[in-house]
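First the structure, then my questions, so here it is.
In this view, the complex is presented without one of its protein chains, the others remaining in place.
Chain lettering (A and B) follows the sequence in which the chains are written, and residue indices restart at 1 in each chain.
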Amino acid sequence: MLQRLRYLPFLPVYVAVYFLFLYLPILLLPVFSFNDAATTTLPLAGFTTKWYASLWGNTVLLQAARNSLVVGVCVSLLSTILGICAARAITRYRFRGQKPATGLIMAPLFLPEIIVAVSLLMIVLQMGLELSLVTVILGQVVFCIPYAMSVLVSGFEGFDRSLEEASYDLGETALGTFRRVTLPVVAPAIVSSLLVTFTISLDEFILAFFLSGTEPTLPVYIWGQLRFAAKLPGVLALGSLMILASVVLLTVAEVLRRRAERRTRATLAP
Amino acid sequence: MSSAAITSAPDAPKPATGGRWRHSEEARGLAMISPTLLYALALLLVPVLLVVAYSFWTQNYLEIDRSFTLENYRQALTEPIYRDLFVRSLWISLLTSAITVGFSYPIAWFISFHGGAHRNLWLFLVTIPCWTSYLLRVMSWKVILGYGGVLNTGLMSVGLIDQPITSLLYNANAVVITLVHSWAAFAILPIYVSLQKIDRTLIEAARDLGDGPLRAFLRVTLPLSMPGVISAFLIVMIPTVGDYVTPKLVGGKDGVMIATAIQAQFGKGANWPLGAALSVTTMVLVSLVAAAVVLSLRVAVRRIR
Partner (left out) sequence: MPDRPMIAIENVSRFYASYRALDDVSLEIGAGEFFSLLGPSGCGKTTLLRLIAGFDVPTSGEIRIDGVTSTLLPANRRPTNMVFQNYAIFPHLDVGENVAYGLKRLKLDAAEERRRVSDALDQVRLTGLDRRKATELSGGQRQRVALARALVMRPKVLLLDEPLSALDKKLREEMQVELRSLQKAVGITFVLVTHDQYEALALSDRIAVMFGGRIAQVATPKEIYQHPRTRKVADFLGGMNFLGARLVAERGSDVAVETARFGTIRLERPKGFAAPDGRVTVGIRPERLRLLWDDERAPHELVGRVENRAYFGEVTHLTIGVDGLEKPLSMIETNDYGADDLPLGAEIRLAYDPEAFVLLAEDGVGR
């Protein structure tokens, strides 16, 4: 590989610097979360786990964590189910209006999040609804469906429709075919979508900020804490835990997604 | 499919009869997508249309006056504070997307052409930081760039500087740095995808016809990867124009962007029609700038050939 890059000897260096730039911020948080000082200055002061310990007795934080968990589970389930419908429709069928429909569903990827948030806030208040975790869930689902879709579409594309036809042909009903063939084959993509959307929901701030009312999720809680310099180390510890959770969930999701891809590819004729 | 078989048949019997139609792809496809589509209609399209509607209305204390007016737009476009915010937001998003695309292209190229068997792993490593909490990453930049932050104290402790640099945080540069970091993967992925689609023999053909590596890149690879560059540009530029967290946390007074003003109209200011007009204006302006950029990119690439 390096030999082929003899024209561009600086490229590997560039790549290394770029990755350092990408990873520096998310690696710094854990480093300082173990630092025995209330400020984030170099050199490091010493090792401590007291910031992590301080999280444990914080009931407001634990409540926010519980809220985030509830929202995350609901959002990942809802957006994945809706994502399955749409992904299946566009990978399996051709119909009029497919392009505009897909465009609308994917639009949140291309919109400033604040505009999605503001418009949702307006419609929720216009309809006389109370801001609550329910409104956060409804809003985050809109935002998560495009991500669920991109994971699911890549999983479903490898899924050959002749597998389902083979099942009908062997006497199975539509429901039985879904249970015995479709679901098991695309299961990894579905689990991957659940994990990805859960992660997005867990980390999502703007929509939660506008729509959560008096029940903060974790990012909204962190936002509130940022005003107080003294709370910074605790936030760093909490943030490190969240980053760890994200990385673990995403790694599992990626492994599953790739396994699904390999499997569907391997059994189709060359 | 032989072309002779495709005959135009205006008198062909219509297949849309009873039971036979329900078997059709059309019906099944529509039925399948309808839950998601209805959800998006109800919670995306309708709300956005409501915002557009509100932007033409007026708010009197708690009452909404629904008679049509352009007053909100007059305010949004002429009041100096909003005008400054629009200009700065557009400039920052333009700068951010240009830098992001520019710095990401070599990475996408490297992964596509030299990633070998581990391309997927490289891509995964690129995306990981972008999937972690946005709020936390912005916070981390604040920690890095702050007056008593990592960069200043680090440079001082190795003796490169003896006074903290004050110009790192709370300005437009800090906003751009943070946004470039946030959106890196969103730029790399579309460029990578379009690079992957390029038939490698085309590049070999260019070399075979006498182009050096640089000329082959400029005349074949770059033009063919343009769709990816353009979608990378759009996917970074349009969302960043309305970013709220970054300017709030690292922007300071000189880095305030339009989202702060929009948010204010829905919070303390409580002037929804003005907030709506600011939102719509933001979208229209950013679309115009994006269209101009796309056009000029296309022209620029055509020049190279």
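As a working rule, contacts are C-beta pairs under 8 Å (C-beta built on N, C-alpha and C of every residue); 3 or more make two chains touch, one makes a residue touch a chain.
Quick caveat: nothing in here was measured; it's all calculated off a predicted structure.
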item: Options A:V181, A:V196, A:L238 or A:A253, residue touching the unrepresented chain; value: A:V181
item: Residue touching the undisplayed chain, where the options are A:L20, A:A166 or A:V248; value: A:A166
item: Interface residues of subunit A (partner: the chain not displayed); value: 160, 162-163, 165-173, 176, 180-181, 184-185, 262-264, 266-270
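Rule of thumb we're sticking to: only the chains that are shown with their structure count from here on.
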item: Interchain centroid distance [CA atoms averaged], subunit A/subunit B, Å; value: 18
item: Complex contacts: residues of subunit A adjacent to subunit B; value: 1, 4-5, 7, 11, 14-15, 18-19, 21-26, 28-29, 32, 39-43, 82-83, 85-86, 88-90, 92-98, 101, 104-105, 107-116, 118-123, 126, 138-139, 141-142, 145, 196, 199-200, 202-203, 205-206, 210, 219, 222-223, 226, 232, 235-236, 239, 242-243, 246-247, 250-251, 254, 258
item: Contact footprint of subunit A on subunit B as seen in their complex; value: 25-26, 28-30, 32-37, 39-41, 43-48, 50-51, 54, 103, 106-107, 110, 114, 116, 120, 124-129, 131-137, 139-141, 143-144, 146, 148-150, 153-154, 157, 181, 184, 213, 234-235, 238-245, 249, 259, 262-263, 266, 272, 275-276, 279, 282-283, 286
